[in-house]
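For this view, one protein chain was removed and the others were kept in their places.
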Amino acid sequence: MATETGIGASVRRTEDARFITGTGRYTDDINVPGQTYCVFVRSTHARAKIKSIDTSDALSTPGVVAAFVGADLAKDEIGDLPCGWLVKSKDGSDMIAPPHPPIATERVNYVGEPYALVIGETVQAAKDGAEAIVAEFEIQTPVMDVASATQSEQIHESVPSNRSYDWELGDKAATDAAFEDAAHVTSLDIVNNRLIPNAIEPRAALGSFDAASETYTLHTTSQNPHLERLVLAAFVNIAPEAKLHVVSPDVGGGFGSKIFVYAEETAVIWASAKVGRPVKWTADRVESFLSDAHGRDHVTHAELALSEEGDFLGLRVKTTANMGAYLSTFASSVPTYLYGTLMAGQYKTPAIYVEVQAVFTNTAPVDAYRGAGRPEATYVVERLVETAARELNTDVAELRRRNFINPEDFPYETPVALTYDTGNYAASLDKALEYANYSGFASRKARSEADGKRRGLGFSCYIEACGLAPSQVALSLGAGVGLFESAEVRVDVTGSVTVMTGAHSHGQGHETTFAQLVSDKLGIPFENVSVVHGDTRRSDYGLGTYGSRSIAVGGSAISKATDKIVTKAKKIAAHMLDSEEDQVSFDDGIFTIPDSNESLTFGEVAFSAYVPGNFPLDELEPGLSEKAFYDPANFTYPAGTHICEVEIDSETGTTSIVSFVAVDDFGNVINPMIVEGQVHGGLAQGIGQALLEHGIYDSDGQLVSGSYMDYTMPRADDLPDFVVDTTSTPCTHNPLGVKGCGEAGAIGATAAVMNAITDALGVKDLPMPATSETVWRAIQGG
Amino acid sequence: MVDVTFSVNGKEHSLSVNDNALLSETLRESLNLTGTHIGCDTSQCGSCTVHLDGKAVKACTVLTAQAAGSEVTTIEGIGEPGSLHPMQEAFNEHHALQCGFCTPGMIMAAIGLVNESESLDGDGVRKGLDGNFCRCTGYHNIVKAVLSAQQNM
Partner (left out) sequence: MEFQGESNIPAPCQEVWDALLDPEILKECIDGCQEMTQVSEHQYLAKVRARIGPVRTTFSANIQMVDVVAPTSYTLEVSATGGAAGFGKGSASISLVDHGSETQMHYAVNGVVGGKLAQIGSRLIGGVIDKLTTHFFTKFVERWTLQT
């Protein structure tokens, strides 16, 4: 029914009502009686032994309630922060995960690492107390350079050569052989710059402990409250899961950085029982820069082997990935299973070999940031392909097209462990070429040159693996948790519906999309569906939102639960219509039987389920509420073509993006408006990486791009209007045919921008971000 | 401490606040107007934008004491479901928000921008809003929303 609000309609978002009126409820908006305030004391040294910490002056500071150090947590057997994905090295040995106490005990390993916390009656009192903590350190030389980290001083006792693992994927012998046969080899040395996620809402936590029920309640800015609860229970030893209630209310953006379990919420929830009062912490921006997990930060050497005719024969990639000082929650999986597995891209490259070593440095931990491994993989593949086309003097679009996996090749097994289920890469490329007016580029370029400017065009034909993930595949590869999703569809007596999901919305618009899905399937008004998320006591379980998985996995679980509702409702309807279950049809909210004008509405059946006068109680339980857990059979594979056109001012080196086209295949789309919005946001972050953003530490380990004065966030006037469209090959293995759209923009855009800039400048490579200065220097040098 | 009397969303408040209390803090903590958000500590993100005597200002750049005698309008004071301000309406219609955190400041800045401008084009909106960060939308739909609201204000 309801085409205006059903699947495929651009329904306006219901959650907006609170956000546009300032009545959203974010963690820092929540205050509870008797609450205290926590301030963390953070290391200003990148690497040092802690000689002593004296809290006595802090404790006598007016308004200070308590002050704790790492040893206090250790005394209570608070566990280390774990890394949840075990990666194995080439030789079969396990990765090395050094101990990561929430509050440093013996040494500090990055600027910003907390070594004490002070709790006060007010934030100011806690800050004053924090100032009064006296700590003595023995300062050591930090390890700052990724490329030479394995030859530097050892940071952790348990990690020789500062190497967590040395991983490989693919057939080395076959790949080496492909290179021997190659007519042409293109190689690139690539640095994928460190990024700082910068959700505009800083992380926050409010912990409280109810002594009577021995129950902890944690409100926090998490993308996956159930995972937070699991880690705090099973690894950190706060309390059993049943005694831990985690709520993620409205969350102001995450982009990956709020997936992880951090020191701060761990310490806050623990401290709430210690002081017997609720404890609240909200990061200021400086803390966010220092302590949110950062993203990317790879150094790579990559080579592509081609035949005379331009067929890709082999791809060889060697990457060193910076993990920062400790392994964050999912850090180990990012440069391996979310990176190496994507090296086939959209191409039939027959032999691929990827080596990744993960190293520690004295910097903030690095983990998943929008795209997580897949932007880095796309950057390698798409920079190489574009460079190869230029070296061979071939059209960049046609070289790609020649090597595309074709629609008839699916399912396609790549040499790097994935099986793509479906796709039509040429369809997206063709549509993008048309939007970008590819044929007119030469004349536009000539016009720019006449104006003394340089114009360039860059492509990126990306693929990603989303919808994490088949649990058994993930578990066999070292994941510490299953990766299904749960849903409950609860029909009320009057036929309205409440949906509980384990996915978590921090901007994705689930309250609208999921309601569209359920209202469409049940044929009930959109307004009659409410979506509840972000509360471990209201949803059965959940793995949260990341990896563009909400609709593909969470939506599929909701779809399954809704199907169960329909199945049961049909049984009830058959009884009420005096017919057989297999005779009942359900369409557009109406139950009918053949050769009869009798029918029932969904509401009538729901009412009968709860007021079971006319109900088959001997066969069925009353009520109408169903749960489902959905475990995907495969990843989903969104793919598309991004084309960026830039014009560069030769005098200043300033790059303007004059056109950006993104054509993506997300399979079926529930709400096109929301999907477009997701693409826009991803593009902004991908373009930001290419042009503006860079997390920089100096050689002493100080984060010198540690505020908005120095870390260049894209502003409105840094970005163009985007041209966004889709193609569709529906996913073959989930009930909705959906693929996921949250990360595509960030995955595809960066390579397109850098390909355009290098095209304009006629250089092989340029370091990111391509700031005016970098571009200007390239112009001067070339 | 300093005594301050000012009007917020048409209602007069007399408060005793710390000398160094920022308007952004006072709105959130003393008046429980949590729609005004704090996203940075260097006055760069714009999440705390409110109107002070009709002009858009970042509330973290104003001492509460400086607001004495002024009219402050926050996101809570411009409209509510059923009678939304045209800018609020346009943000919803054009999907100009995702996580919603920057939204109150963005809407208040956008209203200020439209009020102060004769007529804006896309570039004008982009330049005019460059004091406000949004990490979710890529600004594309925000520009559309502001251009659309301009017609109805």
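A and B label the chains in the order they appear, each numbered from 1.
Note that contacts are C-beta pairs under 8 Å (C-beta built on N, C-alpha and C of every residue); 3 or more make two chains touch, one makes a residue touch a chain.
These numbers come from a predicted model, not from an experiment.
A.B. asks: From the list A:Val11, A:Ala58, A:Ile78 or A:Val111, which touches the chain that is not on show?
C.D. replies: Of the listed residues, the one touching the omitted chain is A:Val111.
A.B. asks: Looking at A:Phe289, A:Phe459, A:Phe615 or A:Phe722, which makes contact with the chain not pictured?
C.D. replies: Considering the complete complex, A:Phe289 is the one touching the chain left out.
A.B. asks: Tell me which of A:Thr654, A:Ser707 or A:Thr771 is the one touching the absent chain.
C.D. replies: Here the residue in touch with the unshown chain is A:Ser707.
A.B. asks: Identify the residue among A:Asp54, A:Asp80, A:Glu131 or A:Asp563 that touches the chain left out of the display.
C.D. replies: Selected residue, touching the omitted chain: A:Glu131.
A.B. asks: Identify the residues of chain A touching the omitted chain, counting contacts across the whole complex.
C.D. replies: Against the missing chain, chain A presents residues 44-45, 111, 127, 130-131, 286, 289-290, 698, 700, 702-704, 706-707, 709-710.
As a working rule, only the chains that are shown with their structure count from here on.
A.B. asks: Along chain A, where are the residues that touch chain B in the complex?
C.D. replies: 12-13, 15-26, 28-29, 198-202, 250-253, 255, 284-286, 506-509, 673-674, 676-678, 680-685, 707-709, 713-717, 719, 721-722, 745
A.B. asks: Which residues, counting only chain B, touch chain A once they are in their complex?
C.D. replies: 28, 33-42, 44-45, 47, 74-76, 79-81, 84, 88, 91-93, 95, 97-104, 107, 122-123, 125-127, 129-130, 132-143
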